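One protein chain omitted, others in place.
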Amino acid sequence: MTQTNRLEGGQIDRNTSLSFRFDGRSYTAHSGDTLASALLANDVRLIGRSFKYHRPRGLLTAGSEEPNGMVELRTGARKEPNTRATTIEMFDGLEAYSQNRWPSLKFDALAVNDMFSNFLSAGFYYKTFMWPAAFWEKLYEPIIRRAAGLGSLSMEADPDEYDKGFRHCDLLIIGAGPAGLMAALTAGRAGADVILADEDFALGGRLNSETFAVGDHSASEWAAQAVAELSSMPNVRLMPRTTVIGAFDHGIYGAVERTGDHLPSLPAGKPRQILWRIYTQKALLCAGATERPIAFENNDRPGIMMASALRTYANRFAVTASQRVAIFTNNDDGHRTAADLHAKGVRIAAVVDVREDAPSSYDYEVLKGAQVTNTKGRHGLSFVEVSLPDGSARTLDCGALGVSGGWNPNVHLTCHQRGRPVWNEAMAAFVPGADLPVCMSVAGAANGILSTHGALQSGAEGAAKALDLTGALPDLPEAEDAPIAQTPFWYVQGCKRAWVDQQNDVTVKDVKLSYQEGFRSVEHLKRYTTLGMATDQGKTSNITGLAIMAEVAGKSIPEVGTTIFRPPYTPVPIATFAGRMKGQEFHPTRLTPSHYWSKERGAVFVEVGNWLRAQWFPLPGETHWRESVDREVRQTRASVGVCDCTTLGKIDVQGTDAAAFLNRIYANGFAKLAVGKTRYGLMLREDGMVMDDGTAARMAEDHFVVTTTTANAVSVYRHMEFVRQCLYPDMDVQLISTTEAWAQYAVAGPNSRKLLQKIIDPEFDISNEAFPFMACGNVTVCGGLRARLFRISFSGELAYEIAVPSRYGDALMRRLMAKGEEYGVIPYGTEALGVMRVEKGHAAGNELNGTTTALNLGLGKMVSKKKDSIGSVLSEREALVEPDVLRLVGIKPLKPEDKITAGGHLMNTDGPVDAAHDQGYVTSAVYSPILNSNIGLGLVKNGAERLGEKMRLVSPLTDLTVEVELVSAHFVDPEGERLRA
Amino acid sequence: MIINHPLLGPRDASEFTYLGDAALIDRPDWQAENAADAFYEYGYLRDNPSGEHQELWYHEAGDRSWLVVTRNTLTHEISKVELARDVARARGRSK
Partner (left out) sequence: MHDLVAITALGGTEPRVDTIAGVTCTEVPGVALASVAARLGEEANCVKALGDLIEAPTPEVGQWAGATISAFWSGPDQWMVEAPFESHEDLPGQTKAAMAGTASVTEQTDGWARFDLSGDNISSVLELLCQLDLRKISAGSADRCSIHHIGCFVLCRTPEHFSIYGPRSSAGSLHHAIVTAMRSAL
């Protein structure tokens, strides 16, 4: 294919020839092209089908505001739907497909929708598909979803990587047009730390689209020189291909840098996009302006584009949409496009100007006081019908029509913190209001200053003001300073189907209809018609919609209201927000000191918070997890087992007031705990509910080691710091977490002492007499390694916990296994741990569920009334202490094989099964290989007094009813003889 | 949001954990006659001002300081940041 619409000049690299495919057909392009410019160069005007009516559509713009020219980019897992052809930087081998058409772009079966447009007008969803309700889900929605809509997803995981990053600067300049470049030069030369970000791959903004001079150079040459100077400044960071997507609190900006989208494939390890969080002292918004269309009959035909876009394609990309072009304008800027195209050799069919006093031209015909009344052409524009002031009509033969309705400042980011733009009557457009985001100011066209000179000047002044620069401003280059008068002209009267929002297929008539049907607020208008709610967020349509509504209501535009904008400025892939936090890296993984050894042993792991813990250790031949877990429980209770309990939170509490501090933290007393002893501690929330439990070991008069549950390690530490800093600031107490520093293993079972005696150096006596139940102390192991020993038991067996510095944890586990061989020592995982604690009747996470008090858990007596502790006062509230409150009990099925279900509810043996007769619920359920029965723990009304009672365990959801008996929660060794042995 | 930490300077709010009203510093006397009512109010009743609000933030990913942040709930403007420990002492809390 030859590029039949390629012109002379432009900023493309004609020495490179890139090949690309659109809908399977091959074309060529140059480096510096976008997909849009390359398609136009190859005379492709039809790009896709519209959202609702499946009308043929082409390109409307040359920038990120594009509502129409959307394609599916790339193939396979990398397919990206709804990508604007106007922002896709050309690369060799690019593949794109048109979307929302079937079976083909030129013949789309669903174009039949266009013939039924009367049924698809504003609010058609609400009107048409109301009844019957069941039809919505099964019939209407699937059909609508297939017919309406945009591109399709690949349904495969995104194979690319995305990064997040953080940058800081003094001044963030958003947009690198004349205002942004001049601001960056001003700030950069003054030595300020500047980031200049622009969504385009070529910095320069409109300067790259214009032919006029800036100083002694063409506009684009001046931009290139400015960029070169800025690149040489170490204090200026240029960020092309970077869209600032949002303005957040206190000078934080979100920005998406497309680091890899312009590459045929990503180099290994490189991200496709980076989501930057930019922290800045000041921000200067230089986002420019967007040309607005005029609505007229059949204004959506491929070939009908914004006049400024035609100029961009001609001047920057050396492309014309057609060899014969007409212009429809209400302002002088439209004439500029005609002049530029004419100079490039494009035939100008005519300039249609709605103004009677429009300027004339020697080069082409100007139809003054004229309006475009209709257009013709099957898959693209062929003719334009014009009505002249004398009532006569003309038909213009042209393949493209440039439309210019004036310019709207890009105020989007000024609205991100509730800021409302204000109506500027002189330019008939919204400009930034007074309540801007903190630290933001606005310069150039974004602030309603539409001339190049004005943009340069306001950029320089804006930077100087933002940074409090005192010196003289840099000399500004000479540039055009034409006044731009904008007299509003929104749509041609009498049109039947004139598009306002081309992406969501909203017409002038839809806007009027919605008003007639009572939707008087702009927000309602948007939601009823879906105007401005597509992926372009109405960048080319919102103001026009508002203007039409104002006209129908007989009000001024500011009276009708404004519409404000939310982040992101342009669509952002979800993957960009995820960054590296996906798959296994979704959150950090914490490994225990015995992890690598456990892996060698073939352990099955379970996630506990961020930790990976061994759940059980299957032996060869064990095919069901229960076999492994039952064996681990039996062997531990029969001889000895070892479990990694490093994950329990450990907090070092030191200071002369350490004991007094623990007295406040825990419901039970710690002041009198002897050095060398450990005590179980119950921690309440201030509302009297149990927060956490654990142990505190008194290593010295002024030194405790506190343990927390694995799940609450972080929140308990935070709570303790709150109590220390906010409640008792004059207590001499210091806290630090030591969770990671020590590898801590539970060694449990009747042979645990014998095993430990082989590890602990002989000078330490750990006999029952010298080191009784709840003792603690410092010891050495394996010939001198410092270690801590605690005689505490979660399993109910004779048990210890031994801790060594984490780096030796792996070696200690191997040593314990080797030395314990004669006792048949086994490692056990969290499942066996859980079984044994239920057998022993210890409350754990399932019972400490945020709704239980100490009394509920059978620990009511632990709450000391003689001291002040967190939660003690509110734990005595009437409702929490009445006789009928839930109490922890054991639950045993009458038939041992009947399964107990956690979450199941308990009902009396007779009577209805409903909430009103609920007696309590099961919190934990396991199979006990010791009792050869399923067992459970539960909370039952007045349960402590009801042991021996028969009940029904029900789960109405699963039709389960099991006959159970309430028993003591201490299934195993209720007297605690084993753990004291 | 940025919280201007009294020791460390401006830090991103994502480093902090929010607790709530700084009235939580004023924990009632457990031995007072009306202790039950006072703790009920302390635990459950909060002002919800439209405007300046003193609140507790914890620098969890930082130096572990609890801070009292005076923030305007309408604008997010932060007008004052103090170490909670200093505030607690100034409000008469000791040990």
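We call the chains A and B, going by the order they appear; numbering starts again at 1 in every chain.
The rule is short, and it goes like this: a residue touches a chain if its C-beta (ideal position, glycine included) is under 8 Å from a C-beta of that chain, and two chains touch if they have at least 3 such contacts.
Just so you know, these numbers come straight off a predicted model, no measurement behind them.
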Among the chains presented, those that the missing one touches: A, B
Absent-chain contact - pick from A:D397, A:E523 or A:E585: A:E585
Residue in contact with the excluded chain [from A:G24, A:G391, A:P762 or A:G784]: A:G784
Residue touching the undisplayed chain, where the options are A:E156, A:E559 or A:D730: A:D730
Option from A:R815, A:K867, A:K899 or A:R946 whose C-beta touches the chain left out: A:R815
Candidate in contact with the missing chain, chosen from A:V552, A:V606, A:A638 or A:A741: A:A741
Hidden-chain contact residue, picked from the options A:F107, A:F166 or A:F212: A:F166
Where the missing chain touches chain A, by residue: 161, 163-168, 193, 268-271, 274, 277, 279, 580-581, 585, 587-592, 595-596, 610-611, 646, 652, 654-657, 702-703, 730-743, 780-785, 804-808, 810-812, 815
Missing-chain contacts mapped onto chain B: 7-8, 10-12, 14-15, 60-65, 83, 85
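To be clear about the criterion, only the chains that are shown with their structure count from here on.
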Separation of chain A from chain B, taking each centre as the mean of its C-alpha atoms, in whole Å: 28
Touching residues (chain side chain B, partner chain A) in the complex: 1-2, 10, 12-13, 17, 19, 24-25, 27-28, 30-31, 35-36, 39-40, 42-44, 56, 58, 60, 64-66, 76-78, 83-85, 87-89, 93-95
Complex contact set, residues of chain A against chain B: 248-252, 277, 279, 438, 657, 660, 686-687, 714, 718, 721-722, 725-731, 868, 872-874, 876-877
